[in-house]
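Here the complex is missing a single protein chain, while all its other protein chains stay put.
Letters A and B mark the chains in the order given here, with residues in each chain numbered from 1 onward.
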Amino acid sequence: MWPFSRHKPKFDAKRPEIAQHLDEPPKSPAMKLMETLKTSEETLEHVTGVDLGLLKDLITETQTFSKRLEALGQDLTQGKSAIPEKTLDEFSGDVEAAYDRLKSTVGQSPDIIIRRFYIGQSQQVPALLAFVDGLASNEMIDQDTVTLMQSYKGTKSLQQNPSTAHQIIHDSVVSVGHATVETKWSKLIIDLMGGNTIVFIQGCAEVLVLDTVKYPARAISAPMTERAVKGPQEAFNEVILTQMNLIRRRIKSPNLHFDPVKVGQLSQTLVVVAHVEGVTNPELVMAVKRRLTSIQIANLEYSNTLSESLSNSRSLFPQVRSTERADIVARDLAMGKVAIMVDNTPYALTLPATFIDFYQTTDDYTASFWEASLERLVRLLGLFVGLLLPSLYIALSSVDPELLPTKLVITIAGSRVGIPFPPIFEVIIMWTIIEILREAAIRLPKELSTTLGTVGAIVVGTAVVRAALVSDIMIVIITLTALGLFTSPVYEMAVPWRILFWFIIIAAYFLGIFGIILALIVILAHLASLENFGVPYLSPFGPLRVRDLKDSWVRFPERNMVYRQTSLRTVSPKQRTRNPKKPMVSPQLHQTQQEHFDDEV
Amino acid sequence: MNTDTVERLPRISAMQFATMITSGYIALGIFYFPRQAISNAGRAGLWSIVLDGLITWVLMHLIFRVSRLVPNETLTSFAPKILSKPVGFVMAMYTIIYHFILAIAAVTLFGFVLGDIFLPLTPTWVIVGSLVFTAVYMGWGGTAGLARTLQSGYTPIVILTSLTGLATSLLVRHPVLLLPPSTFPVIPILRGAWQEYIIFIGFQLAVTLYPFIRNEQRKQAEKYTYIALGIVIAILVIEYEVMIATFGPAYITQLRWPLVSLMRILSVQGFFIDKFGLLVVALWTIIVAGFTAVRLWCLTHDTMAMFRLKGALAYHIVLAVSGFALILSSTVIPNAQFDEMLNERYLIPAGTFYLVGIPLILLPVAYFRRKTVKKLRTQTETTPPPVG
Partner (left out) sequence: MRFRVWSKAITVLLGLIFLLTGCWGNLPVNNRILVLAMGIDPAKSPNQFTVTFQSPTPSAVTNSSQGSSSGSGGQSAVFAVKGTGQSLEAAFNQAQAKVSKDLYLGQLQLLVISNQLKPTLLKRAVTSLQSIGTLDKTPYIVVANESAFKMLQQTSPQAKFPSLYFISLFGCMSCQTDALGMRFWQYLVRIDTRGVDPYIPVALPFSQGYRVDRIALYRGYHYVTMLDPTQTTTFGILQGLAHKVSLYLPKFQATVAFLTGPSRLTTQVVNGQVHATFNVHLTAMLMGLDSHSETTQKISEISQMASDTLAKRCVALVRQLQHQDVDPLGIGRMLSWQHPDTFSHYAHWHQEYPKVHVIVHCVVKITDVGTTK
């Protein structure tokens, strides 16, 4: 209840002023209310201590609302006379009504341009176009739309069959490449907001939607988070169309499908589900789409928001691979996975992802299989070193020293003389320092972070040891750990290990080597129980798939990888033939070669 | 994939089945191996081991035959329908209790081994507790999760252990002893085989696990299990030879856990961890944890089948409760000597009785009640595999 309404009777004297405006015939209740409010405003101007802003807001809102109501009413009455079953959501064919409706809804915002004009010169047909300034290409609207329409000569036909006017315009007037037809307001507004230009023609219920989308976008740059030595240097940008283009360039087959889904009531973000028909398991595509459409959120800003809904447990481990590299997405698609792209996010998601996927990079496929295998094994080693070294140190130096060689035991004991803390505290101190340094280095500007690194190195390297807070062996161990954990080519994969690290440390503290092994079993059991869209996370190790092992911790030569991953259950399992056909030798060349051989003999 | 079953159980592959069955034995007996065989038969103990393997082969064949009667149900759920309810009930109870005691014996044994070597100051119940906790977690993800964990963890450790076992052959001192024993003292060999049989006791979990194999892979699963048994026997024979040629028969009979002792004398010069063999012993944790997890899994499934419980929640509750009960009951066993007595006096007879008794009772009865069996078979599957 509006609080000031009670005071209304007091200001009866001012009523005549309102009466002056009452010459307009339709006196809607909204108008009346608004006028009352205006009066109150004027009155209240003289009263101090009242926040007039609120009242002004209310007046504007009421104004807008009444206008919108009016436009709607008009639209409805117009429409009803033409086609009886039209609803409020559909365009009636009256350009004026459309103008009012647009003006009263989105037209309030300065970036929305609504323009009335006439088609043709001799017989003029009223028309209306609307677009978002900045999202649509001005040249296209000027030259390919407005100019052409205004100078159109065959307007007569338009007037004769107004219901097919859009067809004529579409076929023979506008020269915009992509044009569609839409009747529903709810869809039109979203199209408009996406950068399209919508054209209303008097008497025609169908509205032309011209694709004039052109907005500022970041150039295609080299990938920042997944660098490759020899691979292609193209990363996605924020524009989904560019993302699709980049993939389309790599997979030209017509079987590549991009299925659009809109997610987010507020943001109406375009999400594209990409898959290759005839390769990807259709059940998987269906499941992904069903999962996506069931997502009810107001705003979808980042693709990662989706990845949480796409993996079904609260596991630490990422189950959806997020990448900015177009080549990785294309590769995954060709392998039979599904890619999900989200407008305004340069990171596409590919799924289902298995554990080993997070240890594969572009470089693995651009280098020789020897190098690739070596690098992958180094990553595995890095993982083990990073995850286990500090816990092994704790276990071996405090719980099970009998496992170490005597000389090493003496060295460790020597480096620990005078250190007041047990090894676990050393680890905690050092790891805290490392994490703080890391976090600070990410947030700081580049120039400062270098300085920070140096300072950190000095502090960690010398001062802490000098102060006898940690032993010097510990420095070596923690440095290796910090490096080892980040050998995972995908950043997300380093995170679970950084957390599980503590779990193993605690286990090692209490139960030594036995504790470490138990902790590893628990982690393994967890990984084995994970499944993403029916694909076991630990495959090809979990359910042992010997054929898939060819592209796991070692990579076999391409020639041997005849089949796609079994776990993806693709429609066509083969991806290449084992023995490529030998090209037919040119007879002449063959002869020459033969002679050449004869020479040698 | 099969959709024509009435209630589809989560399925595992043939290789996973073989891994689970294999992890269901070895773990308990491996620690005593080959002391009993040698103390009874001397060098001819090798024949005890081989004999045990052959007997297991035969028994396994019979057990699979029983499982094939109604391939889509566990023994505990179909036995009452064939044998009448009270007999089925007794059989189910026997199965459950037996699994439970076997698990107790295994975890306490490992608790003693670890406590003795690595954690002398830690109470045994803590070691057992954390081991059982891990085993329960392994089983938490259900049949498929457990099978995958075993495949990705158990198999590599078994391979590593066998490789280390081969490395121990560097310790061989008396190559003369590698020659196969020429004597066949029948009674001592049989006695040795009987006492050594603890190593193979435990594969009866096949009766519970069988319905979980994918229908089309049943034959293959059986084949893989036989192959795995063959590999196990081969490894045991090799290890036996290495051990006897390293220590000589007289010393082995003095050792409480001979294989552990063998591993402990294996050291690698110039490596981070000096006593590499000892590290391998620590890695055996996964073998024991796998054994316990498989047993807890069986326990849970048999209990659920007996009381007709269904659903993941019931599974988790029964699993957690049996894990907890396992920890509590393991405190009853005071020392390693008692544990060994338990094995020799109760577990071997009871296990052998079960392994021989089940086929002996079920197969003839099933023959006489062919109609009932046929009805049961077709109830869950249109084309069940042949029994023979």
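Convention: a contact is a pair of C-beta atoms (placed from the backbone, for glycine too) under 8 Å apart; a residue touches a chain by one contact, two chains touch by 3 or more.
For clarity, every value in this text was computed on a predicted model and none was experimentally measured.
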For this session: Can you work out which residue in A:M149, A:A372, A:I412 or A:A528 touches the chain that's missing from view?
Result: A:I412
Seminar exercise, completed: Given B:R65, B:K81 or B:R264, the correct residue touching the omitted chain is B:R264
Exercise. Of the residues listed, A:L300, A:V385, A:V399 or A:I516, which one is in contact with the missing chain?
Worked result: A:V399
Problem set entry | Omitted-chain contact residue, chosen from B:W57, B:Y251 or B:F338 | B:Y251
Seminar exercise, completed: Answer key for B:R148, B:K275 or B:R377 versus the chain not shown reads B:K275
For this session: Could you list which residues of chain B touch the chain missing from the display?
Result: 42-43, 115-123, 126, 129-130, 133, 136, 173-174, 176-177, 183, 247-248, 250-251, 254, 261, 264-265, 267, 269, 275, 278, 313, 316-317, 320, 324
Exercise. Residues on chain A that touch the omitted chain in the whole complex?
Worked result: 397-402, 404, 406-407, 409-419, 422-423, 506-507, 509-512
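Heads up, the rule we're going with is that only the chains that are shown with their structure count from here on.
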Exercise. In the complex formed with chain A, which residues of chain B make contact?
Worked result: 13, 15-16, 114, 118-119, 122, 126-127, 130-131, 133-134, 137-138, 140-142, 144-149, 151-153, 155, 270-275, 278-279, 282-283, 285-286, 289
For this session: Quick one: which bits of chain A touch chain B in the complex? Just the residue numbers, please.
Result: 396, 399-400, 402-406, 408, 511-515, 517-518, 521-522, 524-529, 536, 538, 541-544
